[in-house]
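The complex appears here minus one protein chain, its other protein chains still in place.
Labels A, B and C are assigned to the chains in the order they are written; within every chain, residues are numbered from 1.
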Amino acid sequence: RIFHHSSTMAKSKFEYVRLFETEDRCLPNAWIVVRVDGKGFHKFSTEHDYEKPNDLRALSLMNNAAMSVMEEFKDICLAYGQSDEYSFVFRKETQVYSRRSAKLSTNVCSLFTSAFVYYWSEHFPTSKPLYPPVFDGRTVLYPSNQNIRDYLSWRQADCHINNLYNTTFWALILKAGLTPVEAEQKLKGTLSGDKNEILFSQFSINYNKEPEMLRKGTTLVRRKVPIALPDGGTREKSQIVQLHTDIIGDEFWNENNHLLTIS
Amino acid sequence: RIFHHSSTMAKSKFEYVRLFETEDRCLPNAWIVVRVDGKGFHKFSTEHDYEKPNDLRALSLMNNAAMSVMEEFKDICLAYGQSDEYSFVFRKETQVYSRRSAKLSTNVCSLFTSAFVYYWSEHFPTSKPLYPPVFDGRTVLYPSNQNIRDYLSWRQADCHINNLYNTTFWALILKAGLTPVEAEQKLKGTLSGDKNEILFSQFSINYNKEPEMLRKGTTLVRRKVPIALPDGGTREKSQIVQLHTDIIGDEFWNENNHLLTIS
Amino acid sequence: RIFHHSSTMAKSKFEYVRLFETEDRCLPNAWIVVRVDGKGFHKFSTEHDYEKPNDLRALSLMNNAAMSVMEEFKDICLAYGQSDEYSFVFRKETQVYSRRSAKLSTNVCSLFTSAFVYYWSEHFPTSKPLYPPVFDGRTVLYPSNQNIRDYLSWRQADCHINNLYNTTFWALILKAGLTPVEAEQKLKGTLSGDKNEILFSQFSINYNKEPEMLRKGTTLVRRKVPIALPDGGTREKSQIVQLHTDIIGDEFWNENNHLLTIS
Partner (left out) sequence: RIFHHSSTMAKSKFEYVRLFETEDRCLPNAWIVVRVDGKGFHKFSTEHDYEKPNDLRALSLMNNAAMSVMEEFKDICLAYGQSDEYSFVFRKETQVYSRRSAKLSTNVCSLFTSAFVYYWSEHFPTSKPLYPPVFDGRTVLYPSNQNIRDYLSWRQADCHINNLYNTTFWALILKAGLTPVEAEQKLKGTLSGDKNEILFSQFSINYNKEPEMLRKGTTLVRRKVPIALPDGGTREKSQIVQLHTDIIGDEFWNENNHLLTIS
């Protein structure tokens, strides 16, 4: 609404059509994940000259958009992003939008998209996007702590698998001069160890020394950080921090065990 | 996905979490409406100095964003917009995204938002938005032709009711010097006829002569238009046209009766 | 509830679990069908010595149970049954149970089952069922008149296909002495015409002269019938009648056109 409604404002005889809207409240006491995914970003990344295998400008823009979402929705306790996707985890007990599924997915998806376009020029200063980029969104529920951890592990394992593949694939093309078809052929059926070996023996690349942001993706969490006060003292403030760390093992969760406990 | 997946790519043991996603296909043979609505646009319009009672730049930007959506989704046969909202009507038989509700609402909502930011500067050349604007989205089903007509009538009646109110409200403020509270007080309990009378007697405004875009909103439909060929002949091409006309009465539907028949 | 609750009755701290129930209202202005289906009735019919290929006692018991459902739910305008299944069509505008899907399916299914057991002895006077028979239920929505007609045509075509097959199958076994495996083998790949021919040439059975209840199933509709009054006059009363007629063609629907028009 752009303008206020008077409570006595006339209602039309067509109002009955509102009854066709359906309720879609998420089951209480379950983790709510909203994941946004780039639509047609294989094409988009080519058309916008994303660097291969990873474009740091694009990743930092994704992180920037995700920060905007997390600043708006205080009930998002963790976000995880990689490639052209970002997952937002709402607290189990969140009551935002009465837990209505479509409200959550469309608001998160719209804000993410909006921020992506809005902040584009800060990360790609020399060019405007050729057309408006699009992300789809979905809401998924996870009942248990193990489930939500497995969900995030699934996305981080996906990040690892894809990034190892892409790093090798583009080394073969950019450094060894293979065509994409030849590179794909060479990697067909290879296991992780094979790709590590190719990288090391052919290109002297130790994959485990590659930047963590590329290998692990980006995890956003809130942290209490001390703020200096004029009187020389400090006070705590909640801030969103970007981590590029393993979230599959127990260590991260032990260090951040407030995430999985009801606040 | 930014990169291709090899079909032999490893799958992790966490894949089971995909089973937690739910199917949300819309009932076949029902009209699908996706409506996007500005989030907090009362505040947004004030902060961005929207002209009162209507800002033509803002409305043309809304129409521009809606055109982008309709160009992308060929199965949208009609769109209707007013104020900070736009409704997109998909053909009854559409199979786009397998009629999955969340796919439809998030894609439309994301593209609309993206285009709104992307084309902002063409309509507001002198300023950038202060922050990323957001629209929410929802999918609603209507089984019969009468229902979908009543839905659109509901939105157009809403446009009329609000615009008459706002035109009078802002005339009282901008031309008669009332405060917002005084203006609201004066309009409390008034009927349409009363507002028309105030406009005419106090401000010499004949409401029915106000621009149709403001009184009727904007309807987008596809039209076959003749395209001149180099050889002097013509061929037909489908084009999206903007109408500012009554869509409550029968006339529009008689003239566009292909809209309600299965193609 | 067996007993009244006082409105001041204490509520426990566990009441919050009610919030986990979900809304499941059916889309307005759509036909609601509840279909009940016998569970494991191939086995049930063998164990209870159903006559082959059709058992008239079993069919009349099914019809009796369906009559009970239709007498209870005044908003069921038509029911159609064959074999071990029955479909109940609620008026498009019904508000019974606020159109809640699970309420509709479980109530219809429970009453049908209950009546099936309750009236068993009237149709199978010499024996009790060996164990409690079970029917499952489902709610399906159909937006248009054509859809609901096609749904009923689907069930009646199914009745025809199955009954022709079964009539031939059991003639081969009971009259020609084939084993079930031989009979199935002989019918493999045959078309309707082939089965008609087998029936006629081998068994002198003209399939089209078989009882209509077997070939067409049973349709229940409400009819106004005249009731004689003591003073010699008559008044009209609504009564449920059983028809065994074609409901695929137009004739039935022309004669009963009130069924498809909003009352």
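Just so it is clear, a residue touches a chain if its C-beta (ideal position, glycine included) is under 8 Å from a C-beta of that chain, and two chains touch if they have at least 3 such contacts.
Please read all numbers here as calculations on a predicted model, not as lab measurements.
Of C:E21, C:D231 or C:D250, it is C:E21 that touches the chain left out of the display.
From the options C:Y86, C:F135 or C:F252, the residue with contact to the unseen chain in the full assembly is C:F135. The omitted chain makes contact with chain A at the following residues, 27-30, 141-144, 147.
Across the interface with the omitted chain, chain B contributes residues 19-20, 22-23, 25, 27-29. Summarising the interface, chain C meets the missing chain with residues 1-6, 8-10, 12, 14-18, 20-22, 36, 38-39, 41-42, 45, 50, 53, 68, 83-84, 101-103, 105-107, 109-119, 129, 131-142, 147, 150-151, 153-154, 157-158, 161-162, 165-166, 169, 184, 187-189, 191-192.
Note that in this section only the chains that are shown with their structure count from here on.
The angle needed to superpose chain B on chain C by their Cα atoms is 180 degrees, rounded to the nearest 5. Chain B has the C-alpha centroid lying closest to the overall centroid of all protein C-alpha atoms shown. Of all residue numbers that take part in the contact between chain A and chain B, over half occur on both sides, making this a same-residue interface.
Remark: chain A and chain C have CA centroids separated by 51 Å (rounded to whole angstrom). If you average the Cα atoms of chain B and of chain C, the two centres end up 46 Å apart. Centroid to centroid, with C-alpha atoms defining each point, chain A and chain B lie 29 Å apart.
Among the residues of chain C, those touching two or more other chains are numbered 27-29.
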